[in-house]
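All protein chains but one are shown at their positions in the complex.
For chain A:
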């Protein structure tokens, strides 16, 4: 019950209007909670509590088989081990190398988007065609590429041999080429998404800017450098950030094609996390990897807010 306001000297009851306003506000609050509660309960149970648990378990030595009593709190030990863990370092390094895919597919996508938006007939066809790899089941696509890359009789190497390359690379079977093979496939998959977002960005650039540039006699390159590129910068920035974050989540292709091999050459953070937790059952140690992943993604996201104000040309 709400306390009634006591005024000195007068004990006036609330006016009818005021009382009605108050019940109205209370019923708004109740319906507000009712509407948002499924989502709130869901994210609390499925996301918020788990992330806290992840961060806590990162300080424990535990595996699934031991049961709750088996938890040993070991302070920073996991993180110290992690720092010296060859495999973890290699995975992290592979993640960093993988970042290279982002500018590559952004550039290809931007060129494709400009061509499709301005210079071709049948736009609809091209949008769909370049989007197909993105929409296709990654597992099935990975299986197809696995066969295409088959070192001794796969179509890609047959083709290379027929044009005179005697010793084509072994692709995903060769530690020196495996990561780059996966990166090429990742570029191929990501182009569709980036291209569609770039086309949307292009369509939001006012047409009269180009007309004004035409009157001033600007050529295509100048128009690109002075109008298109700068006005696409919010789009590019968005794609850069989502692209970087998505490289930290790469899993499906690796799980299907290489399982992190050969000799760890394609292991990446999430793969190593999966392998440690669900194959080797080292839950505490895996949680410390998850903690690192979480912090990295968080830093990028927060960095995005800071950088957005500075660099993006609106």
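We take it that a residue touches a chain if its C-beta (ideal position, glycine included) is under 8 Å from a C-beta of that chain, and two chains touch if they have at least 3 such contacts; residues count from 1.
As a convention for this text, contacts and distances are computed from a predicted model.
Chemist: Which one, "3-hydroxyacyl-[acyl-carrier-protein] dehydratase FabZ", "Carbon-phosphorus lyase complex subunit PhnI", "Cation:proton antiporter" or "ABC transporter permease", is the UniProt name for the chain you do not see?
Modeler: Options "3-hydroxyacyl-[acyl-carrier-protein] dehydratase FabZ", "Carbon-phosphorus lyase complex subunit PhnI", "Cation:proton antiporter" or "ABC transporter permease" narrow down to "ABC transporter permease" for the missing chain.
Chemist: Could you tell me which of A:43, A:99, A:165 or A:263 touches the chain that is not displayed?
Modeler: Here the residue in touch with the unshown chain is A:43.
Chemist: Which residue among A:59, A:88 or A:130 touches the omitted chain?
Modeler: A:130
Chemist: Contacts of chain A with the missing chain: which residues?
Modeler: Its contact residues with the unshown chain are 28-29, 31-36, 38-40, 42-51, 53-54, 57, 64, 112, 115-116, 119-122, 124-133, 135-141, 143-148, 153-155, 158-159, 162, 188, 193, 196-197, 199-200, 214, 238, 242, 245-246, 248-249, 251-252, 255-256, 270, 273-274, 277-278, 283, 286-287, 290-291, 293-294, 297-298, 301.
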